[in-house]
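Apart from one protein chain that is not included, each protein chain of the complex appears where it belongs.
Letters A and B name the chains as they come in the text, with residue numbers starting at 1 for each one.
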Amino acid sequence: MTDPILEVRGLSTHFFTDDGEVKAVRGVSFGVEPGETLGIVGESGCGKSVTAMSILGLVQRPGKVVAGEIMFKGSDLLKLTKEELRNIRGRDIAMIFQDPLSSLNPVLRVGYQIDEAMYAHDKIPRDQVERRGIDLLKQVRVSDAERRINDFPHQFSGGMRQRAMIAMGLSNKPDLLIADEPTTALDVTVQAQILELLRDLNEQTGAAIILITHNLGVVAGLCKRVLVMYAGEIVEEGTAEQIFERPQHPYTWSLLRSVPRIDANRGHRLLSIEGLPPDLIDLPQGCKFNPRCPFRVERCFKESPPIEQVAPAQHAACWVTMERAYAEMGAGTITDTSPGAASGVHPDGRRALPAAEVPAAVAEAGQ
Amino acid sequence: MAISTPVLEEYAGGTVAREQVGLWRDGFRRLRRNRLALAALVYLTILFVVAIVALFWTPYNPAAILPNTLTFLGPSAAHPLGTDDLGRDLLSRMMQGAQISLIVGVGTSAIVLTVGVVVGLIAGYFRGWIDNVISVFINIFYGIPGILVAIILYLVLGRGLGNIMIAISATAWMDMARLVRGQAFSIREREYIEAARASGARSGKILFGHILPNSLGPIIVQATFVIPIAILTEAFLSYLGLGIPSPLASWGSIASEGYAALPLEPYMMLWPAVALSLTLLAFNFLGDGLRDAFDPRQRL
Partner (left out) sequence: MLTRGTLIYIAQRLALIVFTLIAVSFLVFITVHSLPGSAFESERVHGKALQLVLHQYGLDRPILVQYWSFLTSAIHGNLGVSFQIRGLPITPLVMRELSVSAELGGTALLITIGIGTTFGVLAAMRQNSWVDYTLTSIAVVGYSVPSFVLAGLGVLIFSYWLPNVTNGVISYPAIWTGTYGTLVELSLPAVILGFYTSGQVTRITRAAMLEVLQQDYIRTARAKGLKSRVVTVRHALRNALIPVISILGPLVISIITGSVIIENIFGIPGLGKEFVESILGADYNVTVAVFTVYALLIGIANLVVDLLYTVVDPRIRY
């Protein structure tokens, strides 16, 4: 095992809003090895983007990183000065975002926006910047790059904009590329092209990639290792094969069960399971998944499960784990996945409404 | 989409009503939290009281050139704000000025409200050639400074309190009409209007029962902002000697006389300057407060 280039330890990021402290990310730890492709999955609002933004110091008021370390090439990003951090952003760690139209500045030419990233860091010799800008556009397979580089973003199609974003991200040959839902806003065919592009780039340039997504299919196609987040925490970590074939956390298991249903329809939330994620201001005691978990036991309401090794290279935070759930609760055959259904645990009236009875308005609000 | 059952209409109406109540409640809560707007409200209440008192009583006759009184008398017990270039009591004149400013401000706003809302609703609801005629007219005059139109019109109509309000309204109603027209356009599109229409409500009921209540927030805000504009325009005209005929005192005319007397007695300009500035400031703060509270969409 090589040394990780990025190591996040105990990262917590909270938002101090008028309604209370939104504990969006709590005690997240993981590492990224050079050239690795890591996927982060989880429902909407579970803290994937906030984690990524925290790494680059892009969290804005009222948000604040309240604890943790982010070790990158031997220094803690959280302790750097603004200028030192600026030098890392876009140079060593690049980031691309979900919506490629709104992520490009409408009044500046695409080429300018790509070149600007290189000028800002002086890593690429100045006289090569323009040439490289065109080459990059070609590399991300924008046809007629010489001419299109002078276009404005609105003259590009959605897929081309995302390609331009990727070109921008790669311009300074970063060691790590964080892609936050790079395909969500795109057509299925374009999605596939972008993923293929990311895969090729990872192989050619050796840049590590963190891919954040709702879409398990996307992760399966690209990532060697996967983190599953729930309510601001990492609940399971493992190789793609482990996560998809032998998930140990009931949440991961539930997500996988819901894949086929939603995959059919792009544009809808790609992951969704019964019930709602908890309120991040007022979190439940014990395991944060207990209000929705079919396999919960008494202990789940009292103590938060620590993340522990469940198999070689696989970790999960669960008192029960799926291995036990299969063996003792018949997880392989159940059809009722409502809270406590498999374990029969509904302590002191804590029984949550079955999903079917959740009022439609509430369910929508949670999407 | 046509929803035509009575049940659905009632449901739609109920939603609108509930939405409205909620909006107003939230609005008042926001307004109460806005300290500047509250301070403005307190100041304006006092000013209104002064203006009403001035209807019945002023220390002296504001127009009277007082016998045995010196001109340009500084503030004293007998004349708390001093006397002017003709020896008239400035406090009395300022009180009358408050009256004039408020009448012009509120009166103009009322005219603008009536004309603007009616024209705007008609244009926005009926559309077609009526809307075209109104829009062309508004577009022609939209770019013309209101003060120029007001000056000419005021002189044509003849000097007087009523005419100055009409003269200022002559251009000011257009903003209101545009606003209401736009609101009517967008609200008309909404489902519950469709619902109301499909079930045979008459256009009058739709206009005043649905569109008007739904755009009340922005309309009130706009009407509030007309007040300082009217007060300022009146003061401008009076300052230029084109305003309220003397011996009626307007803050604008007192300021103009005060400007002439500046090297001799600066305080004479001070009172109308302070009164005008505070009053305009108060109305603007109040308008801002109302906008933040009741029309969050166009918050600046």
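Everything below uses one rule, namely that a contact is a pair of C-beta atoms (placed from the backbone, for glycine too) under 8 Å apart; a residue touches a chain by one contact, two chains touch by 3 or more.
None of the values given here were measured: they were computed from a predicted structure.
*Asks:* Omitted chain: which shown chains does it touch?
*Replies:* So, taking every chain into account, the missing one touches A, B.
*Asks:* Using the document's definition of touch, tell me which of B:Ile151, B:Ile164, B:Leu207 or B:Ala223 contacts the absent chain.
*Replies:* Looking across B:Ile151, B:Ile164, B:Leu207 or B:Ala223, the contact with the absent chain belongs to B:Ile151.
*Asks:* Among A:Phe15, A:Phe30, A:Phe72 or A:Phe97, single out the residue that touches the unshown chain.
*Replies:* If we include the chain that is not displayed, A:Phe97 is the one touching it.
*Asks:* Determine and list the subunit A residues touching the chain excluded from the picture.
*Replies:* Interface with the chain not displayed, on the subunit A side: 56, 58, 82, 86-91, 94-95, 97, 99, 102-108, 116-117, 120-121, 152, 154, 165, 168.
*Asks:* Extract the touching residues of subunit B with respect to the undisplayed chain.
*Replies:* Considering the whole complex, subunit B reaches the absent chain at 139-141, 143-148, 151-153, 155-156, 228, 232, 235-236, 239-242, 255-256, 258-259, 262-263, 266, 269, 273, 276-277, 280-281, 284-285, 288, 299-300.
Operating definition for what follows: only the chains that are shown with their structure count from here on.
*Asks:* Using mean CA coordinates as chain centres, what's the subunit A-subunit B distance in Å?
*Replies:* A distance of 54 Å separates the two centres.
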